[in-house]
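To keep things clear, I will list the structure first and then write my remarks on it.
Missing here is one protein chain; the remaining ones are kept as they sit in the complex.
Letters are used for the chains, namely A and B, taken in the order the chains are written, and counting of residues starts over at 1 for each.
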Amino acid sequence: MAKKTKSEIKKRIADLRKLDISKMYMNDFYLTWDKTDDEIAAVFEVAEILRGLRENNISTKVFDSGLGISVFRDNSTRTRFSFASACNLLGLEVQDLDEKKSQIAHGETVRETANMISFMADIIGIRDDMYIGKGHTYQKTVADSVQEGYDKGILEQRPTIVNLQCDIDHPTQTMADMLSVINYFGGVENLKGKKVAMTWAYSPSYGKPLSVPQGVIGLFTRFGMDVVLAHPEGYDVMPECEKVAEENAKKSGGSFKKVATMEEAFKDADIVYPKSWASFAVMEERTKLVEEKKFDELDALEKKCLENNAKFKNWACTEDMMKLTKDGKALYLHCLPADITGVSCKEGEVDASVFDRYIEPLYKQASYKPYVIAAMILLERFKDPANLLEKLLSDGKERVMSDN
Amino acid sequence: MAKKTKSEIKKRIADLRKLDISKMYMNDFYLTWDKTDDEIAAVFEVAEILRGLRENNISTKVFDSGLGISVFRDNSTRTRFSFASACNLLGLEVQDLDEKKSQIAHGETVRETANMISFMADIIGIRDDMYIGKGHTYQKTVADSVQEGYDKGILEQRPTIVNLQCDIDHPTQTMADMLSVINYFGGVENLKGKKVAMTWAYSPSYGKPLSVPQGVIGLFTRFGMDVVLAHPEGYDVMPECEKVAEENAKKSGGSFKKVATMEEAFKDADIVYPKSWASFAVMEERTKLVEEKKFDELDALEKKCLENNAKFKNWACTEDMMKLTKDGKALYLHCLPADITGVSCKEGEVDASVFDRYIEPLYKQASYKPYVIAAMILLERFKDPANLLEKLLSDGKERVMSDN
Partner (left out) sequence: MAKKTKSEIKKRIADLRKLDISKMYMNDFYLTWDKTDDEIAAVFEVAEILRGLRENNISTKVFDSGLGISVFRDNSTRTRFSFASACNLLGLEVQDLDEKKSQIAHGETVRETANMISFMADIIGIRDDMYIGKGHTYQKTVADSVQEGYDKGILEQRPTIVNLQCDIDHPTQTMADMLSVINYFGGVENLKGKKVAMTWAYSPSYGKPLSVPQGVIGLFTRFGMDVVLAHPEGYDVMPECEKVAEENAKKSGGSFKKVATMEEAFKDADIVYPKSWASFAVMEERTKLVEEKKFDELDALEKKCLENNAKFKNWACTEDMMKLTKDGKALYLHCLPADITGVSCKEGEVDASVFDRYIEPLYKQASYKPYVIAAMILLERFKDPANLLEKLLSDGKERVMSDN
């Protein structure tokens, strides 16, 4: 990627000024489909501008102090580091709410915890993706709690929420995906009519979240693309997400359809996103069993699911499968880590040779995430981001001190 | 809470100048009763000034770099976040000494560890509240060790200690409590003659520290209030703390007495602080059993204690109990998290309806803790805090960069 010039950055700041982002200020980011096209575009612009400033060794520290709170209710490497990077880029210090070290287990309510961690918090990033019907609700409860705290004068500032993955959507992932796609195809104007295959793929693990496929069909359908969803019988995503995809496709002049096989999905696709997930129904059952503490039945459920998964080992992104795509050269996307056949597991989502061929775009795809998160934070916390970014550019404070 | 104006901040800085705080510089903060009235008042002033500066978006970063070390030997949410917030507010980065990740278990002495973590430490915050006769001693040992390290030229600066809770006192909690009380009643001058009920309350848990009741009777008696301590037989606090309370009450023109029932304590009280704790004798026995690694007997002790606790389930802050207080409207205090009947446990310290009615003051009470900690740090590290704060005010460096 070529380093952006200062005039390119200026051009983007000018473009940002044209977008209506008045409702983003002091608002949370949960689901991409809550946001207008202008708002989505603004996240991309700000992400690119922040990246451009950093490439030019220009500091983007807009906070002199302040905390960025992270709440990870599931293991995480890249999202954890992306959030930390984004906060550091803007001058916030990350403080992680480690529920094991906290007293949460001992009777704290969400409302209480939300306020207790927020006295000096400008942003709260939450990952809570394990249980259907839970993650998004939890995030909203945190938001309602800090709003109440702010309204009552308990909090001096109302921290805003960035959804770092919930049961419904994974906006920081899918927007990083999308931004990499925009760059890969040389601009958002080149996406119309491109075919995207969001497909299930076999993995020897169980219970992977649905937020990526749901988020992808919800977001990619906004760009006039032909989005196809494919999965084995019984691996449905949430119906409301399919509905979002349909409506978005209609509005954008693209299309959304479901097909029965990976082959059909891959046929002439420009972009493929083969990835494992558990079915919506299974995730619901699991959530119920956990709530009821029926751990024996939980084990039985896992066993049953893994057996069922194993029926669909042919849902794999093999070299043969890739040959079906447009000129055999579709862009392969994955949120990582992938289950690579013969590398991280015996049989998995993707052939090692396919995966290896796409290492460069895959890692670039991931590299947008810190900037997307930083853009969300900036758009949530500042009324006039364009002005702010222009000041940063003209101030030109060095990120790394120069030695000459 | 109304945002403080700059002239109110100036007024407070002028008030701060009148206090004799010469002995706070380069000194530790262990127990409130080690400190003079002027020193206690200075912590409140500085806390309010820092809060005022932050409300006015003025940076209070007095450290360009430096570490704030935290040592938590017990789980913690609010104190951990409060310490992190305070450090961040002043420009220190928190580094947590996680004893599980360290080599401490493998032969390091306290003296050694204290020096090893302090090469770039300006402050060390320690929470060690679990064992009677241990926590305070541990903190003093750390202090002696870094003093020796500084004297011998090993450390370039002598980090000072903030007691984040020990077996004797919990000064950052009780001073946050007190500062919220001062604000609630519209000024320290309005506290004379107010009745405070510090009472035991039932909880289905065992072994809660004594530092809060001990700290409250030790601090609240300094403000001319009538402090009453009540607990079931056998739940005594440390006798030396009662003695402190008696002496303080005498000096301040207030009173301290013990009564036998919660009812008597609550009668006409202006402030109630019903909270569970283990008895001093039990805590001593537990400490001994842990030292002797008699874990079977430890289980037996827990069982016995829980059974004993259960005899006093009527020690609960119910609606009926609240009706006994002054106009039925006493201020309800708790250090949180509370054991709320029907919410976090079947039967606990407080009725849900009572707790809910006091959410706002309770959370405000907690909101002072980061500022109290920051004030302690600032008073320990700077010779002329008033000058420093004035400089911050007149420099007016923005905490959050302005976008216009």
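Brief remarks follow.
Note that in this section a contact is a pair of C-beta atoms (placed from the backbone, for glycine too) under 8 Å apart; a residue touches a chain by one contact, two chains touch by 3 or more.
This is a predicted model, so every value here is computed, not measured.
Only one of A:L16, A:I49, A:V71 or A:A84 touches the chain withheld from this view, namely A:A84.
Residue in contact with the omitted chain (choice from A:V212, A:A338, A:V354 or A:A386): A:A338.
Taking the complete complex into account, B:T109 is the one of B:T5, B:S22, B:T109 or B:S402 that touches the chain left out.
Contact with the chain not shown here comes from a single listed residue; of A:K267, A:K313, A:K326 or A:R399, that residue is A:R399. One chain is missing from the display, and on chain B it is touched by residues 62-67, 93, 95, 97, 101-104, 106-109, 111-113, 115-117, 119-120, 122, 149, 152-156, 381-385, 387-388, 391. In the full complex, chain A touches the hidden chain at residues 1, 51, 54-55, 59-61, 72, 75-78, 80-82, 84-85, 88-89, 91, 93-94, 205, 336-340, 343-345, 359-360, 363-364, 366-367, 369-370, 397-401, 403-404.
As a working rule, only the chains that are shown with their structure count from here on.
Note on chain A versus chain B: their Cα superposition corresponds to a rotation of 120 degrees, in steps of 5. Computed centre separation for the pair chain A/chain B is 40 angstrom, with centres defined by C-alpha atoms.
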